[in-house]
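All protein chains but one are shown at their positions in the complex.
Letters A and B mark the chains in the order given here, with residues in each chain numbered from 1 onward.
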Amino acid sequence: MEQKSMRLTLRVWRQDGPNDAGHVETLQVDGILEDMSFLEMLDKVNQDLIRAGKEPIAFDHDCREGICGTCSLMIDGVAHGPMKGTTACQLHMRHFRDGDTITIEPWRSGAFPVVKDLVVDRSAFDRILQAGGYVSVNTGAAPDAHTLPVPKPDADAAFDAAACIGCGACVASCPNGSAMLFVAAKVSHLARLPQGQPERRKRVLDMVAQMDAEGFGACSNHYECEAVCPKEISARVIAEMNRDYLESRLCSGS
Amino acid sequence: MAAKATMAVTGIVLLSFVLGHMAGNLQVFLGPEAMNSYAEFLHDFGHGLALWVVRAVLLACLVLHVASAAYVVRVSKAARPVGYVMKKDVATDFAARTMWMTGLIVLAFLVYHLLHFTIDPLGAYHDFVDAEGRHDVHRMVVTAFQSLPTVAVYVVAQVLLAIHISHGGSSLFQTLGWRSPRNAKWVDRIGPTLAAVILVGNLFIPLGVFAGLAS
Partner (left out) sequence: MTLKLDARIPDGPLHEKWDECRFHDKLVNPANKRKFKIIVVGAGLAGGSAAAALGELGYQVEVFVFHDTPRRAHSIAAQGGINAAKNYKNDGDSIRRLFYDTIKGGDYRAREANVFRLAQISNHIIDHCVAIGVPFAREYGGLLDNRSFGGAQVSRTFYARGQTGQQLLLGCYQSLLRQVHAGKVRFHARKEMLDLVKVDGHARGIIVRDLVTGEITRHAADAVVLATGGYGNVFFLSTNAKNSNVTAAFRAYKRGAGFANPCFTQIHPTCIPVSSEYQSKLTLMSESLRNDGRVWVPKQKGDQRPPNEIPEDERDYFLERRYPSFGNLVPRDVASRAIKERCDAGYGVGATGMAVYLDFRDAIQRLGRKVIEERYGNLFAMYEKITGEDPYEVPMKIYPAVHYTMGGLWVDYHLMSTIPGMFVLGEANFSDHGANRLGASALMQGLSDGFFVIPYTIGDYLARHGTMDPKQKVQPDHPAFDEVESEVRARIQKLLDVKGSTPVDVFHRRLGHLMWDECGMARSKEGLERALQEIPKIRAEFWKDVAIPGDPKEFNQELEKAGRVADFLEFAELMCMDALHRNESCGGHFRVEYQTEEGEALRDDENYAYVAVWEHRGPDQPPELNKEPLVFEAVHPSTRSYK
């Protein structure tokens, strides 16, 4: 089975480091097959660059099966590209056409400084979860797993929120650069489970405070995050967090 | 996040006012008696105290609404110091993206509107008194909307206000945690519906008067 070979024009963001201003570089690439994934296309471009004695394009990637959340490309102005519910690593070239021009940029957020080219630093996400995105139970202290039944709808809703892969597409696509979907996904995951109840109020207040401290923008309900989320996490988690947050603020009296 | 909640709550108050204000002023088409007695009722209710309480609350809400908006806009602009070369919108709409612009213009209009009818610093309508000695609000409105430029200003402002409300009227449900996948369908229609009602109602006043329906 011969696959059709495509010729593309890439407009790629190149930036040496956090202090470099960066620029768009235009590359002509040839021999792209439709069964290639988007990242395999970049692999090929990089091999050609290396053979030509040039520096390859730096981009983050790891599992290449849509679950680790490492890949982080703004493709033609959309986080992870044009396919819904799909990470950049699972996007395949059959969705592009011969002769297309593709613009590739890193996530843009003050809280995600560019490391190099298309690679950004998302450690702000770790710090937000550090502030309270867990259940404080030490190893060895747990009762039998069946002591606490969880209604299936709650367990399912918790899972839906917990499916977040921490890629940052929500921040990248938000017109306000807000991290609400990411933070709310964790808040909602734990708030939906009985295990999350003892620390529920403190958790949401602490995580939101850290989110604000990291310099993310404010949510004004554009729902861009929900639309580009590769795990299709619903913006209902944001509403749930808003409610939890307001209740917690009012009840804690601060 | 507190800022967003403040904006939502004050938004509800302001939105309620806009609806009430629209209903009240549509009485211009019921004739001078209805309009002027309604105006007097508002002025005298609770020995005139109520009006000032309401005005104070509205002013406070307005200030909080604008201040929280300014905060949200500032934080959000700062959150993305370097913009995209290419960015497409997937879900958001014109209303959501232009909230601060429509808000600012409506705010400017509000100042104009208050100067025009309420404060009236040039005293254009000071001597408008009806047969019963009440301030003749009916005549004031009818007189004002004979001028085409004035009508045009009001029409433009109402269109912008409607755009503003079409997003805000739904968005506040999400901000206050009342939107869920189950009710999202109709919650997302509340804003546009309110906006449409207010647009039609508020436009009818200047346009209707201009067309001679209130004289």
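FYI, a contact is a pair of C-beta atoms (placed from the backbone, for glycine too) under 8 Å apart; a residue touches a chain by one contact, two chains touch by 3 or more.
These figures come from a predicted structure and were not determined experimentally.
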Chains on display which the left-out chain touches in the complete complex: A
Touch criterion as defined above, residue of A:Ile102, A:Ala131, A:Met211 or A:Val237 at the omitted chain: A:Ala131
Hidden-chain contact residue, picked from the options A:Val12, A:Leu73, A:Ile102 or A:Val119: A:Val119
Touching residues (missing chain, whole complex) on chain A: 1, 3, 16-17, 33, 35-37, 39-40, 43-44, 46-47, 49-51, 53-56, 58, 60-70, 83, 85-86, 90-92, 94, 115-116, 119, 121-123, 125-126, 129-146, 148-152, 155-156, 158-159, 162-163, 165-166, 189-190, 193, 195-196
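Note that in this section only the chains that are shown with their structure count from here on.
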Geometric centre distance via CA averages, chain B-chain A, whole Å: 38
Parts of chain B lying in touch with chain A, wherever the complex brings them together: 1-5, 71-72, 75-92, 96-97, 99, 167, 170-171, 173-181, 184
Of chain A, residues touching chain B in the complex: 11, 13, 22, 24, 74, 76-78, 103, 105, 108-111, 173, 175-178, 208, 212, 215-224, 226-228, 234-236, 238-246, 249
